[in-house]
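Before we start, here is the structure in question, set down as structure tokens.
Missing here is one protein chain; the remaining ones are kept as they sit in the complex.
In this document, chain identifiers A, B and C correspond to the written order of the chains, with residue numbering beginning at 1 in each.
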Amino acid sequence: MSITQDQGKMSTTAKQHQKLPEGLTESQLKAIYEAMLLTREYDDRCLKLQRQGRIGFYAGSFGEEACQIGTAFALREQDWIFPSYRQPGVALLRGVPLQSMMNNLFGNSADVVEGKQMPVHYTSREHHFLSISSVIGTQVIQAVGCAMAAKIKKDEAVVLTYFGDGGTSSNDFHSGMNFAATFKAPCIFALVNNQYAISVPVSKQTSVECLADKAKAYGMTGIQVDGNDVLAVYRATKEAMQRAKVGEGPTLLELKTYRAGPHSSSDDPTRYRSKEETEKWLKRDPILLFQKELESLGIWTEAYEADVKASIQNKISEAIKVAESLPQPPWESLFEGVYSNDPQALMAQKEDILTHESGLELTNEGEFPL
Amino acid sequence: MSITQDQGKMSTTAKQHQKLPEGLTESQLKAIYEAMLLTREYDDRCLKLQRQGRIGFYAGSFGEEACQIGTAFALREQDWIFPSYRQPGVALLRGVPLQSMMNNLFGNSADVVEGKQMPVHYTSREHHFLSISSVIGTQVIQAVGCAMAAKIKKDEAVVLTYFGDGGTSSNDFHSGMNFAATFKAPCIFALVNNQYAISVPVSKQTSVECLADKAKAYGMTGIQVDGNDVLAVYRATKEAMQRAKVGEGPTLLELKTYRAGPHSSSDDPTRYRSKEETEKWLKRDPILLFQKELESLGIWTEAYEADVKASIQNKISEAIKVAESLPQPPWESLFEGVYSNDPQALMAQKEDILTHESGLELTNEGEFPL
Amino acid sequence: MAEMTLLQAINTALHEEMARDEDVVVLGEDVGVNGGVFRATEGLYQKFGAERVMDTPLSESGIIGSAIGMAVYGLKPVPEIQFADFIYPAFDQIVSELAKMRYRSGGDFTSPVVVRTPYGGGIRGGHYHSQSPEAYFCHTPGLQVVIPSNPYDAKGLLKSAIRGEDPVIFMEPKKIYRAFKQDVPQEDYVIPIGPANVVRSGTDVSVFCYGSMVQVAEKAANKASEDGYQVEIVDLRTLYPLDIQTILNSVKKTGRAIVVYEAPKTCGYGAEIAATIAENAIEYLEAPIIRVAGLDTPFPYTLEYVYMPHPARVYRAIQDVLNF
Partner (left out) sequence: MAEMTLLQAINTALHEEMARDEDVVVLGEDVGVNGGVFRATEGLYQKFGAERVMDTPLSESGIIGSAIGMAVYGLKPVPEIQFADFIYPAFDQIVSELAKMRYRSGGDFTSPVVVRTPYGGGIRGGHYHSQSPEAYFCHTPGLQVVIPSNPYDAKGLLKSAIRGEDPVIFMEPKKIYRAFKQDVPQEDYVIPIGPANVVRSGTDVSVFCYGSMVQVAEKAANKASEDGYQVEIVDLRTLYPLDIQTILNSVKKTGRAIVVYEAPKTCGYGAEIAATIAENAIEYLEAPIIRVAGLDTPFPYTLEYVYMPHPARVYRAIQDVLNF
């Protein structure tokens, strides 16, 4: 999972420490750090692509790198992710190819779904990373069903689902929490409390002070974690994994953090929150915090960071170049894949359009407002 | 609100007690008792009507009389009820005429909704008793909206909504609790935990032990009350009213009781629970409990009960007689009242049917399975 | 062969499919210990245990949402929605998720859930126990919509649905759950999803219908045959995908079309049949396409027998198209 291959480099210094935190090895700590950096760089570049008009939409996870990597790093290959739209870092850490993600952003012919989904809606069964829905909360109960299924089939798999503070108000947060507790599903609820649902602050979202307390309605364990401390997130997730594995059922993890960027490329946060507030949170930038920790462990150096970044940036640039150069998906793709077999009505529509319209000039217009 | 008019009768004995419970007067205590008796008798007769094939469906509230009367007795005229289908006693206590309710059961021409709703789906704006929906949970968030409206309009009204243990799993329990707490709506949630949702025991409904704890997810006050003790229910409701009135927002009251009868006339509870279980609960019959209390206060005597019962039975018999004698609503009524103005498409349907079908023999068949 | 009701046929299909494939699981309200409020799942809990026959909390959204997750993982969930009227809390999961999972993931993930739900009027159930919401689902690409009209079809179609790779909304006409018995083979058989069934052939008028309306159409056709007219009745069986060819063939032969359905007339499924004919076979038509349907009102209680299409109304429509 490590991005740079030269993992030996800092080992002499690191070895001075008898014991590294959370029982992690140096290379694991570096993998975490690098995954966080990759997430940050990926977000950064993609938002720029949108600003430059090269892709239609982007929603970044700036500030939420620890929430993503701390949780996902605790999972095993057989575990599952039911994500929301704000976990690019998780997809990358699971091994979803950067190129595949970039193809989604451009909606090109190489895209797994051939441009059928908006940007940031990734999918990868191979990596147990469920196709992302825009609809808030729906994945939560689905994750529970998946966990119930694993339990029924006696597989040792845990399902981790991500959703936001806004998501806790959705119908399927409620059904998901309730089903999970009632069926003791091996499931972890990662509530990324980034303080906002677009413009709505968490204080208008719910009147409970500690969102982890929502677990109490369901007889579930609920834990609040500093979502900017990647190792704290990792530890809490490990513990939740343990509970799930021994049949003690689900855990709600409230990862308290801050959405440091705009909601999405369509959003202007200055309309509803102060720069001071944002700056205050940026002092606890999760990457910076972890970097300091690694530095004190003798693992981080400027040169190391520069190396990693350079490597990441190259890969991203490469992926962008390829994705951008690919053509749109063929028109045929539009009509395929709704069912395992194509229905007659739809095939008639296909024939109608492909036979007659391909010569006519149909133009692509419109922009996304959110 | 008292049913028998001879309220003076027991007063000499009663006066020996310096202070009656909950600051209630003797006539209020009797009103509560009589309302509970009326509820029991009403349920009893109506279920029999169904068994005799005279009405199509009935769902009784046997065992839940204290939950109904204890709560509703604490309300004032300006307050509102957003009921479920298991509060006939509340409707009666609010003053909804027995005859009107009976007309609903028969779906006759005098029915307020002209046979458009199933039995037990009463409505009375005059008594601030919302038209009942069969759909579990929907009234909960509506009650909250109503309370928000009263607050916006600066009216001093409190809204009380009823729902069951099954109802706590519904989407709109969640949205209702959350909106109420967030907007500090003057609202009371009466969760009648009668241990069953049809055949599903509360242990399969949720894994929380105390259902009042569900309030904790919303930052709301939650209180568990002995739902078979009418005065305890009354007291808790009064306190919740007080919180609502002074702007402290909503309260969740878990009224712990037992559905002593079948879910409805279509249900056979022997399929899923033991007679012993039911008998155990019947020892705490809320009417019997209250009767003993009244007896110890010198208010209850056998003669008094007999008098009240006789009067109630007469009234019910009378209402049944009238309701049963009335014809079906006219066919025209079917087409009216969907909108404030009748749409053209619907009027064409009306003309089509009324002009042509009235001579043909259309037969009424089918029975309700639930 | 065994004589059985539609309800028994459903129950038999569930028993057989659960025995055949251990990935088949059933979930819903009261489907376990109680065997379902209509008894469609009777005996499953006792036979296959609590893990495969799950009494769930009272949440349709939870039932369908968890079923989707199960299907994604590899099970074959057959959730029951107690009444079609209560499917709406799950509408978001059905429309946004169940229907779109395959398409939105490029086939990476699928959710072949079979949602069983009793629908329709005729049981004195009023607004909330009588609705026929099939048109909503037919307008939702990604779903298949299947409605049997008799015990034989019910068993064969449900088996197909469970063995298929796509989500199915399987709607059961509860009015005829126990209305009549039919010989149903005891051996395994499937009826494919797709083809309509010409249950009576005729040359004068085509009547398109499904579910409990097939019987209504038959009564009307009997009456018309007394007048010397041969009515063709097409039981659609599968509403989506629709067997357009069978419909057009029938209309081309008879030149007259009637659609019978219980749901409110406007934007009901019959509109699609009429539009399909008007788009593809208008030159064969000798009369207006008449829709005999429910009313544009919520479903009533006392007068449901006036609300619902009745043989008399269908018979009059037959006369109208013949006399046009």
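Basically, contacts are C-beta pairs under 8 Å (C-beta built on N, C-alpha and C of every residue); 3 or more make two chains touch, one makes a residue touch a chain.
In this text, all values refer to a predicted model and were calculated from it rather than measured experimentally.
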| item | value |
| --- | --- |
| Partner chains on view for the chain not depicted | A, B, C |
| Omitted-chain contact residue, chosen from C:Pro77, C:Pro151, C:Gly270 or C:Pro309 | C:Gly270 |
| Of B:Glu26, B:Asp43 or B:Asp172, the residue in touch with the unshown chain | B:Asp172 |
| Residue among A:Ser61, A:Ser169 or A:Gln291 that touches the chain left out of view | A:Ser169 |
| Chain not shown: contacting residue from A:Leu49, A:Cys67, A:Val112 or A:Ile136 | A:Ile136 |
| From C:Met4, C:Met171 or C:Ile289, residue that would touch the chain that is not displayed | C:Ile289 |
| Those residues of chain C which, in the complete complex, touch the missing chain | 85, 88-89, 91-92, 95-96, 99-100, 103-104, 127-128, 135-136, 138-142, 240, 242, 263-264, 266-272, 274-275, 277-280, 282-283, 285, 287-291, 295-298 |
| Those residues of chain A which, in the complete complex, touch the missing chain | 56-57, 107-108, 114-119, 121, 133-137, 166-167, 169-171, 197-200, 204-206, 266-267, 271-272, 328-329, 331, 333-335, 338, 343, 345-346, 349, 353, 356-357, 360-370 |
| Residue ranges of chain B at the interface with the undisplayed chain | 80, 82, 111-114, 116-117, 121, 123-125, 130-131, 133, 135, 138, 140-150, 152-153, 159, 171-172, 174-176, 178-179, 182-183, 337-340, 343-346, 348 |
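Keep this in mind: only the chains that are shown with their structure count from here on.
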| item | value |
| --- | --- |
| Cα-centroid distance, chain B relative to chain C, in whole angstrom | 35 |
| Centre-to-centre distance between chain B and chain A (centres being mean Cα positions), rounded to whole Å | 47 |
| Residue list for chain A, restricted to those that touch at least two other chains | 171, 174-175, 178, 182 |
| Shared interface positions of chain C, touching two or more other chains | 56-57, 59, 61-62, 89 |
